[in-house]
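Note that one protein chain of the assembly has been removed; the remaining protein chains are unaltered in position.
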Amino acid sequence: MALRTEELMLNMGPQHPSTHGVLRLVVTLDGENIVDVAPDIGYLHSSVEKMMEYRTYLQNVALTDRGMDYLTALANEEAYLLAVERLGGISVPPRARWLRTIMLEFQRLSSHLVWLGTWGIDLGATTVFLYCFRERERILDLFEQVTGGRLHHVYFRPGGVYEDLPAGWTDRALEFCDEFLDRLQEYHDLLTGNPIFLARTQGVGVLPREAAINMGACGPVARASGVDFDVRKAFPYEAYGEVEFDIPVQTAGDCFARYLVRMEEMRQSVRIIRQAIGNLPPGEIRSKVQVTVKLPRGEVYARTESPRGDLGVYLISEGEEVPYRVKIRAPSFSNLYALTEMMRGWKVADVIAILGSVDIVLSDVDR
Amino acid sequence: MTHLATRAWDAVTGLYLGLRVTWGALVRPKNTVKYPVEKVNVSPRWHGLLALPIDPETGSDRCIICFQCERVCPDRCIHIEAAGKGKDRVLTRFDIEMDKCCYCGLCVEVCPTEAIVFVPHYEASTFNRANLLYNLEDLRRAAPKEPIAHGVIRMRGSR
Partner (left out) sequence: MSPQPPPPIPSRLAPVERAVEILDALPGGGVILSKVEYLLNWSRAASLWPLTFGLACCAIEMMAAFAGRFDLDRMGVIPRATPRQADLMIVAGRCTIKMAPIVRRLWEQMPEPKYVLSMGSCATCGGPFYYDNYSILKGIDQVVPVDVYVPGCPPRPEALIEGILKLQEKIKAEPFLRRSLAAKA
């Protein structure tokens, strides 16, 4: 269209009910069309990388929960401890590895449920939020019985996990898994066939495959664009090499594809949990590691697949009780790059739908 | 024309499937906990408030003043002071800044005598931030400073 109006700068956030935290978007509009989007970040910068340099390796576990992505506390602990264990040559007993796998997959479920619920609210489907949080509360109850925390667990330790499962927990977990698949079908019934939902998501915010790779998108965002990559398959850690699961891949690259990828990921998570509970070996849960462990001089990079994507921790040790430097490669941060690419050319009403489908957590972006 | 008909059919089926779920949820048991009257039974491992429970044998707490919890605390919110030497050493100060605490449980983990424990209390909101500095007496009482005690609070059955 040749018709153009004067460009309008629209400020969204940092206090906005749909920006999922304290993200500020400076949207340049031509009429109703988006010309450019500039995310303004840093409103939740908690300087956790600097703080880690003053705390011992054990104390940092408590910090990774809060300072990084707060929806996936255990995935953060996993990424950090994987780096610590690789650098220190600390062995993890088999039972602890399987326990970690179970917990990580439950964390993935709870994180995706928060995403689905809040995205539902953004798109006008409030019921989904209530249903998702109903299921999430049951997962949090399961977490609370094992780790003692609802959101922040501090459950993994260098060389294992803190406590073993309580009696009867596996039965409750399997019971939940059976019920959850029915609930997942309910979410599909509510959303997947809904014409309003389809109109707002299908074909909206397309991220082509090339752009996804160039922008460094990772996790479900990249997989929805046809990038068949999952760290759990490519570089297996913990017990992921010994369980069977599929990587859901979609090629459309729009909001609906991202939705389908995450819904299928939840189904695969249930599959992994069932296998892991079935294969759970007996034995030790924690190898002997000092409270103030000293790691040898060196550098290490550990990458994991958090629910948001490729979460990596780069750790440098100078042979002291505290790390010399910790660099966190945050998945939300690299997905935020791709946001501008997705939004350009769409209407201003689609900003919320696209932003919600990317599933960023501002604590992860700013750290 | 056929396109319009398919769209109409999709809309009807989508609406039917969605409404079936919501009407089904109407007859399912409620999961709301009427909080001030009923309470959720928190798990025994729940990271609630910290306490120094009284040992019935000795009539005092089990703290042996080893300063392990003070050292391991990532928030540095535990402050311990002791007087005397050798066997006569007594605690003169054991403060926990409950507003700074992150309830991670590392102090509970490293304590050699299980002197510091989590209690399943979580109701400790207060009008004044100074009330969140728990000293030795508060910790031995193992309860929040301003407990909510309005109406009858009964615990929910086992669930």
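Order of writing sets the labels: A and B. Residues in every chain begin at 1.
Here, a contact is a pair of C-beta atoms (placed from the backbone, for glycine too) under 8 Å apart; a residue touches a chain by one contact, two chains touch by 3 or more.
Quantities reported herein were computed from a predicted structural model and do not represent experimental measurements.
Visitor: So which of B:Arg20, B:Arg93 or B:Arg129 would be touching the chain we can't see?
Guide: B:Arg129
Visitor: Can you work out which residue in A:Val35, A:Met51 or A:Leu174 touches the chain that's missing from view?
Guide: From the options A:Val35, A:Met51 or A:Leu174, the contact with the absent chain belongs to A:Met51.
Visitor: Which residue, A:Met12, A:Leu29 or A:Ala62, contacts the hidden chain when the whole complex is considered?
Guide: A:Ala62
Visitor: Would you write out the residues of subunit A that touch the absent chain, in ascending order?
Guide: On the side of subunit A, residues 14-15, 17, 21-22, 42-47, 50-51, 53-55, 62-63, 66-67, 70-71, 114, 117-118, 129-130, 133-134, 136-137, 140, 150-152, 362-363 touch the unshown chain.
Visitor: Residue-wise, where is subunit B in contact with the chain that is not depicted?
Guide: Residues 31-36, 39-40, 42, 49, 74-76, 97-104, 122-129, 132, 148, 150 of subunit B touch the chain absent from view.
One rule holds in what follows: only the chains that are shown with their structure count from here on.
Visitor: From the mean C-alpha coordinate of subunit A to that of subunit B, what's the distance rounded to whole Å?
Guide: Computed from C-alpha means, the inter-chain centre distance equals 25 Å.
Visitor: Quick check on the complex: what are the subunit B residues that touch subunit A?
Guide: Touch residues, subunit B against subunit A: 7, 10-11, 13-15, 17-18, 20-22, 24-25, 31, 42-43, 45-47, 72-74, 102-106, 109-110, 118.
Visitor: In the complex, go through subunit A and note every residue touching subunit B.
Guide: Spelled out, the residues of subunit A in touch with subunit B are 55-56, 58-63, 65-66, 127, 131, 134, 137, 141, 144-149, 152, 154, 162-163, 166, 186, 189-191, 193-195, 291.
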